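Just passing along the structure, written as structure tokens.
Let's turn to subunit A:
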Amino acid sequence: MSATASESTGTGRFARGVHPADRKALARHLPIEVLPTPPVVTVPVLQHTGAPCKPVVAMKQEVPAGAVLADTDAFVSAPVHTPVAGAVQKETVATLPNGRHVKVIPVKTGPEQLSAEALWADLYGGEWPLEGIGALDPAEIVKAIRAAGIVGQGGAAFPTHVKLARNPKKPVDTILVNGCECEPYLTADYRLMIEAPEPIVAGTLIAARAAGAAGAVIAVEDNKPEAIEALRKAATGTPVKVAAMSTQYPMGGEKQTVRASLGRTIPTGGLPLDVGVVVINVATAAAIARAVQRGKPLTHRVVSVTGAGIANPKNLLAPVGASYADLIAHCGGLKPDAARVIAGGPMMGFSLGAFQTPVTKGTSGIVVLTAEDVKRSAETSCVRCGRCVDVCPLNLVPSRLALASRHKDWTLAKRYHLAACMECGCCAYVCPAAIPLVQLMRMGKAQMQKEMTKS
Partner candidate 1 sequence: MDYLATILLLAISTALINNMVFHFFVGNCPFIGVSRKLDTAFGMGAAVTFVTTIAALLSWLITWAVLAPGAPLTTWVWHLIRPDAKGVVDLSILNYVVYIFVIAWAVQLVEMYVRKFFPALYKAFGVFLPLITTNCVILFVCLEIMKHVPSAGDVPDPWGLDKALIYAFCAGLGFLIAIVIMAGMREEIEHCDVPKPLQGPGITLIMAGILSLAFLGFTGMDSNLAKILKPAPTPAPEIKAAPPPAS
Partner candidate 2 sequence: MKKQNYIADAWLVILLSLLFGGGLAGVQASLKPRIDANKLGDTLSQIPALVPGSTRGEKADAGEAVVYKALDAAGATTGWVIPASGQGFADRLELLIGLDATGGRITGLYVLDQKETPGLGDNITAKAWRDQYAGKATDKPIVVRKTKPEAPNEIQAITGATISSDSVTAIANAAVAKFRTDLAGGGIH
Partner candidate 3 sequence: MSNDGPTPLERFVQGIIPENPVLRQVLGICPTLAVTNTMEGAMTMTGAVLFVLACANVLISLIRGMLKPHLRILVFTLTIAAFVTVADRLLAAFMYDMSKQLGPYIPLIIVNCIIIARCEICAAKQGVWTAFSDAVGQSLGFGLALGCIATVREVLGFGTWFGKWLGWHVIPASIPTDVWSPWVIMVLPPGAFLTLGLLLGATNWMTARTKKA
């Protein structure tokens, strides 16, 4: 393909955005630790964007680690697998952090499990051969990815095989692997990039082969020099380029990463595919390598458990289906001044009331904030200072959109492009009047959509 395809033409930054204190020092130096296998894992049948799966196992059925628990014929979906060997129990319902109630299949852990070392070796250790990737059949790769139940691990959890399946109308020239991890506190991707750069590079090349992309770029924020170093070393001799991005929230957002690393602008309401790019997360890349080269499903992921409110911050390799309580307990529990437990990062994550929630394929971290961290002055009137406009990475006018949402003035909301908002929260982060801008816009977007579909 063309030479420009692999050439990074971005400036490494995007316009506006914010620079919150990253607080990654709490856990960035801690190697990934394998969570002891919990006595029971509850695996949700829906961990992704798309159709939920139907259970394919019966109650009390003994399953080996990696066995399919639920699957569906729907294209935009991904099967779920058990991370442990054990016995299937009666399915129940759990509430995910985003408030969705989903069916879960509990698996009682059997006596025979892999040791921590063996598990690590199986997941990320060993050799990840790069030769021969060019000869793989793209369709086979996509099939393997689908079978492994791989979904985006950056947060949105979109089924990866859908992204990589070739579409003749929209050719892909670049695979962009997102290692920005721009949310404060989170260090899961960072540790993975340092400790397992080889599968990431291998996965990147496999994804590029599947999508037919000539170029592959791994974008990492420049506050993670060790990660960039490790990846560059692993990528030596391959066409994979490791690009340093400026440290800027929300660099991890697709639109921002693509803009910063490739200089391309994804149209509003469009996908990276519209500009010839497929974006996957670093952990997803590693999972792809494992699925294609080792035929193993996605059953574990790295989760940062961090924040000033947790006793011992850790980066944990946890099985999907382990409960938040298991992880928090392993990290020494909450400190007395803990005030808020967040699934995901503090900017876009969801706060939790109960901790029985299972870890899913998209869980990037558990951040426990103290009362001091979440302190917020009382809301006052908007004085139109324009801070929110100064930081909106999408060049919107959040103050106006929040006003429109509050008064349900959809004409005004449309005039100011409410639907374009990606809810990154920069506006609410900076607002001097403590107005819940992004919260209002989120609500407004949902209501506007509802009323428009109604009429």
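Everything below uses one rule, namely that a contact is a pair of C-beta atoms (placed from the backbone, for glycine too) under 8 Å apart; a residue touches a chain by one contact, two chains touch by 3 or more; residues count from 1.
Selection criteria: all candidates are chains of the complex that A comes from, given by their letters.
Keep in mind that this is a model prediction, so the values were computed, not measured.
Engineer: Among 1, 2 or 3, which touches subunit A when you look at the whole complex?
Structural biologist: 1
Engineer: With touch defined as at the start, can you tell me which subunit A residues reach candidate 1 in the complex?
Structural biologist: 403-404, 406-407, 409
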